[in-house]
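With one protein chain removed, the remaining protein chains of the complex are shown where they sit.
Right, subunit A next:
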Amino acid sequence: MRLYALAVYAFLYLPIGIIALFSFSAGRNASQMQGFSTQWYGRALSNPFVIDALKTSAGIALTSAVLASVFGTLAALALSGMKGRWRALFDALIYIAVMIPGIVIGIATLIALVTVFNALNPWLAAATGWQLSMGAGSLVAAHGLFTMSLVIILVRARIEGMDRALIEASSDLGAGPLATFRQVTLPLLAPAILAGFLLSFTFSFDDFIIAFFVAGSETTLPIYIFSSIRRGVTPEINAIGTMVMAASLLMLVIAQLTLRRGGTPKDQ
């Protein structure tokens, strides 16, 4: 049983470890270790295309994560105030949204956006001379919508675990609904919201499939990596991959630490 578990972990993590290892190769071959060097990191970071793609990705990830956190939290609060059948329906829809394969979401979002754009553009062009098109906006919309369901799930779990008496206690002590939200609800939900934000950021930052469909002329980092693989693989790709991975891991660690420091609302 232990050997089996070990094999599973090796299968999962060995390729990732090898990419990290090969990123320090001195040679030109991406799938071979030839001496040690950090030259590929230098190359990656001085490549203007990489830097541009990185900035695009970070901007989109940040914007979509902020939107997802704000609207996801609001939606979670509204959902927990709903009753019975309707709540069950929306809960189910949210879980379904998380489980639907990225490629389906990508195609569906593309079709939906194109349809909307085609319907609006003639009218918009006549009115303002400006038209809607695929790009950063559609990426933020697609990522924001998808990751919102992650935030909703995390925040909902936190709300469910929260002692309702805390809200009553706040009210009993003279705080109106807004003051209670600001001083009790929000601080208690903060770890879940932050975790949702970091998860959303990481998802958007790493996403290739949805971005591939709706990015239009924008080049995010995953799209850049994909297209440069087609031009031939160098350890530079490994270096970029390793950096993205390190950044994502860092976020996850931060998310974990905040969740732990925030404690659970029930730990009395």
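We adopt the following convention: a residue touches a chain if its C-beta (ideal position, glycine included) is under 8 Å from a C-beta of that chain, and two chains touch if they have at least 3 such contacts; residues count from 1.
As a working rule, contacts and distances are computed from a predicted model.
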item: Name of the absent chain as recorded in UniProt (options "Spermidine/putrescine import ATP-binding protein PotA", "Cytochrome c oxidase subunit 2", "Energy-coupling factor transporter transmembrane protein EcfT" or "Heme exporter protein B"); value: "Spermidine/putrescine import ATP-binding protein PotA"
item: Option from A:N121, A:S171 or A:T258 whose C-beta touches the chain left out; value: A:S171
item: Among A:I51, A:A125 or A:A179, residue touching the chain not depicted; value: A:A179
item: Residue of A:L188, A:I225 or A:A239 touching the missing chain in the full complex; value: A:L188
item: Hidden partner chain, residues of subunit A it touches; value: 163, 165-166, 168-176, 179, 183-184, 187-188, 262-263, 265, 267-268
